[in-house]
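The other protein chains are all here in position, but one chain of the complex has been omitted.
Right, chain A next:
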Amino acid sequence: MDASRFISSGLIEAYVSGLATSNEIEELERAMAQYPEVRAAVNDCQLDMEQYIILQAKPAPAFIRQNLLQTIADEETARENGTYVETSEFPEETKQTVYVNSAWRWAAAAAILLLLGSVAMNYIFFGQINDYKGRYEALLSAQNTLASESNLYRARMEQMEHTINIFKDPSMKAVRMPGTKPFPTALATVYWNQQSKEVFLMANNLPAPAANKQYQLWAIVDGKPVDMGVLETTNTTELLHKMKSIENAEMFAITLEKKGGSPAPTLDQMYVAGKAS
């Protein structure tokens, strides 16, 4: 459209009277930037419209002036004190006003409220989810701890049952080995199955050996010591320690030896001894 077509199109009158749609406003503003004569025509028309507006002017009640001057003076004081809060009022510069059906405005207000509500709920639920997540993780770790403890106890229980079964065996013979003279408080017991010939050792009271030492059990057969194995101290929860089996023995004794055991007992390190029959 050239300049003269714009001028006769009625767009200028629609613009000035507030009738133009937002598309028409854009179109005309582009033409105003492009053609000085269109801009001049719009200005002339606008001046006349403003004259019509001024014809309908009327003095406002005097108190309004007082109120306004008071309000802006207060605002300036607040601004100087730094207590002024910027309002979010923007002067509307769009000339076209789109009439919105009130039902739509209610719907928009409701939608905004719903959105705000939803944002608030999101915030609350997000906090709750984090809270629950934390609690869930705490529960999960507690549950894992309990499960592993439970496994541990079950293993110990099984061990104990196993031990008790050994004790319960009617052919089991207990050989009490009290402390020798240098170690009067020491005490250990040998459980010797007379049928299977298995030997188990219970350390009732033996002082903890040094790191490079181990207790060794001996059987005295025909006056001679026979190695029955060393006492493994790693598994301290075990009540009975399985030793080597033996057919016959007159006595049992325990000496403290170097780690791994010795071929012959160190007699001055004999802690306990007891007769088998």
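Just so it is clear, a residue touches a chain if its C-beta (ideal position, glycine included) is under 8 Å from a C-beta of that chain, and two chains touch if they have at least 3 such contacts; residues count from 1.
The rule we apply is simple: contacts and distances are computed from a predicted model.
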Per UniProt, the name of the complex member that is left out, chosen from "L-lactate dehydrogenase complex protein LldG", "Sigma-70 family RNA polymerase sigma factor", "Carbohydrate ABC transporter membrane protein 2 (CUT1 family)" or "Lactose transport system permease protein LacF": "Sigma-70 family RNA polymerase sigma factor"
Contact with the hidden chain (one of A:Asp2, A:Glu26 or A:Glu76): A:Glu76
Residues belonging to chain A that touch the chain removed from view: 10-11, 13-14, 16-19, 21, 45-46, 48-61, 64-65, 67-69, 71-73, 76, 79, 87, 89-95, 97-100, 102
